[in-house]
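Reading through the structure tokens given below for one structure.
Every protein chain but one is kept in place in this view of the complex.
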Amino acid sequence: MSPSFKRKIGFFAKSTKDVFSFFFSLAKKSRRTKIFFILSFLPVFMAFVVKFSQIFQLSRDIEGIYIFNNMIIAFYLQFLILILALFYGSSVTSEELEGKTLTYLTTRPVSKSAIIVGKYLAYTALIIFMVTLGVVFSFLVLNLSELRSVSLYKILFRDVAVLALGLMCYTAFFTFVGTILKKSIMFGLIFSFGWENVIQYFPGSTQKFTIVHYLKSLLPSVSRGRFSFLLFRLEPSSTGTSIFMLFLIAAVFIVLACVLFTYKEYILKD
Amino acid sequence: MTAIIQTQNLSKWYGNVLGLSDVTLEIEQGITGILGPNGAGKSTFLKLITGQIKSNIGSVTIMGQPVWNNYPQFSEIGFCPEQDSFYGEMTGWQFLTSLLRLYHLSSTEIEKKADKALEIVELSEDKNRAVRSYSRGMRQRLKVAQSIAHDPKIIILDEPLNGLDPLGRRKIIRLIKEYKGEGRTIVVSSHVLPEIEAMTNQIILIHQGKIFAQGDIHYIRDLIETHPHIISIRCSDPRQLAQKFIHHDFVLKVNFGLKKGVLLVETNSRDKFFGLLPSLFVENQIEVEEITSPDDNLQAVFDYLIGK
Partner (left out) sequence: MTIKERGYAHWDGELQDGRFPWWPITRIGIRLTFKRKFFKFFFGFTLIPALVWLVGIYVSERLEDFKFMMEGETDFLNVNPLYFKTYFTNDFLLFMVVMILVFCGAGLIADDLRHNALQLYFARPLKKRDYLTGKAAVIFFFLFIVTLIPGIVFILFKLIFAGNFQFFASYPWLILSVIAYSVLITTFFAFYTLLLSSIGKNRRYVSILIFGVYIFSDIFSAIFKEIFRSHYFYLLSIKSNLQQVGAVLFDQRTPWNIPWYYSLTVIIAICLFSAYILKQRVRGVEIIK
């Protein structure tokens, strides 16, 4: 590796870090983040309700880990991470254009790629933190009586990792969508709740054109029955392939977003 | 003097709307005022020279380097945009320090520079208030602060005096002049003539996306040969002087001013006029108190150029 290339990489990393800390501290204070925090904590509230009702024998005695795996995770996987990734991913570019603040960033000695990558990492870290906190609390509440079982923590770790991978991947995709489309939300909703939900029904290789396929491949197959309304037919890919694909998808879309953002001209309307 | 900013055949259009047309110019050290009415192309020009937008034709260089996507250059450039937009949830202090962080400075340096910039624009007392609670004038000063905080060599200010009260305007004008004294290059746009006039003699007149004139106000004046100039002479015997002038074909009109002892002469050749003047004074033993050019201000030039 030549010294000038090393220097460039070092500069890029430093710029990315600076952009990251700028937007991480900005986003964590915003009112919107607080609302999304509440939204991601609603499963914790649900877990409390379930636990209390079980203690007072108001509901059937379903294992905590069963509810956690089949409902809480399904809720996060098929709804919440999509909503969070869509909002924050599309915000990477769109909020700068809508707020006409892009000028403040593009007249600093940081590359446009560093702006995209730094902001993407800041938002992804924030929503991963948000989701992880909700998932961990739900897990603890639902499995209150079995907290000494190590195997349960393996499940928790796996689920958190899958959700984090999902957020990483979807946010990258929506970051790209935000840089290419002015009105990215409608496209994002159609993609998230149309494409992702419909295509995964399709047999064979078709479902591999969705991100959710690789995420679900990392989770154990769910027995058909009471909770099948939340999970759909799956012909899983291997764990290695899934993880590789998720990283690949995230990397490809972030690179595309960087290239586009660098060469596309954004005109802030008065 | 070498040019700091150079543009070559710079043209920009938005769809079928012309933003800027075939602009070739050089901007040197000191203060340069970009003057033109609203929608003339001032902001387009400033956005092009700061790499905010791409030109359709032509090129821009700052200190010999192309500006589009040349981000390392921005260590030396400060830009105050026209639009009144901020990260509203931040305080003034957070806004400045966050942007300064993008210059890869140490925390101590960031704080020092932010403090200094806030002090210059007199926002130190309000630095911990949310930007969205600032008045228009305060927001404008904050925008100026972010453009000067990193101590740039080139400062580009798009309508920096908008929304400021007279006192605020005076302070910013003084600041800009001080920066000139420090050897920096300042490009400042405005559609208000007295604002530019108060800052500089070096102007670029823009209208309908075209550069109408560039240079010193007097130089521009000389360019307009066909435009008559009025020269006011206060002397001991204006009527005798008038008599001498009317024999020359480059004198179009003579008039006596309302003030006693003032003669107003309209000429279409300043050079010939001023060449003749000393000999007339000497030959006729006329004592001169003052020679001024009442229409030698931007408004007169500007009105003439845009065909008013």
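Note that the chains take the letters A and B in the order they are written out, and that residue 1 is the start of every chain.
Keep in mind that, in the parts below, a residue touches a chain if its C-beta (ideal position, glycine included) is under 8 Å from a C-beta of that chain, and two chains touch if they have at least 3 such contacts.
As the structure is a computational prediction, the values presented were derived from the model and not from experiment.
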| remark: By the document's definition of touch, the residue of A:Ile65, A:Val136 or A:Ile185 touching the omitted chain is A:Ile185
| field | Of A:Ile83, A:Val141 or A:Leu268, the one touching the omitted chain in the full complex | value | A:Ile83
| query | What residues on chain A make contact with the chain left out of this view? | reply | 32, 35, 39, 42, 46, 49-50, 53, 58-60, 62, 67, 71, 75, 78-79, 83, 86-87, 90-91, 94-95, 98, 182-186, 189, 193, 226-227, 229-230
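Keep in mind that, in the parts below, only the chains that are shown with their structure count from here on.
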| How many angstrom between the C-alpha centroids of chain B and chain A? | 49
| Taking the complex as given, what residues does chain B use to touch chain A? | 14, 50-54, 69, 71-75, 77-79, 81, 83, 85-90, 94, 98-99, 101-104, 146
| field | chain B-touching residues of chain A, taken from the complex the two chains share | value | 14-15, 18-19, 21-22, 25-26, 29-31, 99-101, 103-112, 262-263, 265, 267-268, 270
